[in-house]
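The next block holds one structure in the form of structure tokens; read it before the comments.
With one protein chain held back, the other chains of the complex are shown just where they sit.
Up next is chain A:
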């Protein structure tokens, strides 16, 4: 059963992983970081990713369209790409009120986005459910 650090270290075992963090998107706090920070500084990167996650999580339009009650947050993950890397943000559902997401910075040349998405989802679940 993993804690925050074990979860992040496991994230780094994904091919192409450059850096990872667990971030609170209400406060912008990085609860844990590992590897290289995107933009050169983990704390700044966490605060900026938190702002993006908040915008995505708070818009009902991004929720599922099947008419069911949307979860909190309604969004599962968020993927950004640029010329040489991906940024994948995976929201972590918890049994108490929280607002955290797993944040993976992935090199585009060696990374596999589909695999990373699936594994991040599994890890987010295992972090909380054990």
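Brief remarks on what is shown
FYI, a residue touches a chain if its C-beta (ideal position, glycine included) is under 8 Å from a C-beta of that chain, and two chains touch if they have at least 3 such contacts; residues count from 1.
We take it that contacts and distances are computed from a predicted model.
You can't see one chain of this complex, but its UniProt record names it "Transcriptional regulator", from the set "Phosphoenolpyruvate-protein phosphotransferase", "Transcriptional regulator", "Permease of oligopeptide ABC transporter" or "Cell polarity determinant GTPase MglA". For the chain left out of this panel, the touching residue among A:29, A:79 or A:107 is A:29. By the touch definition given at the top, chain A reaches the unshown chain through residues 1-4, 7, 24, 26-29, 31, 43, 47, 58-60, 72, 92, 94-100, 126-130.
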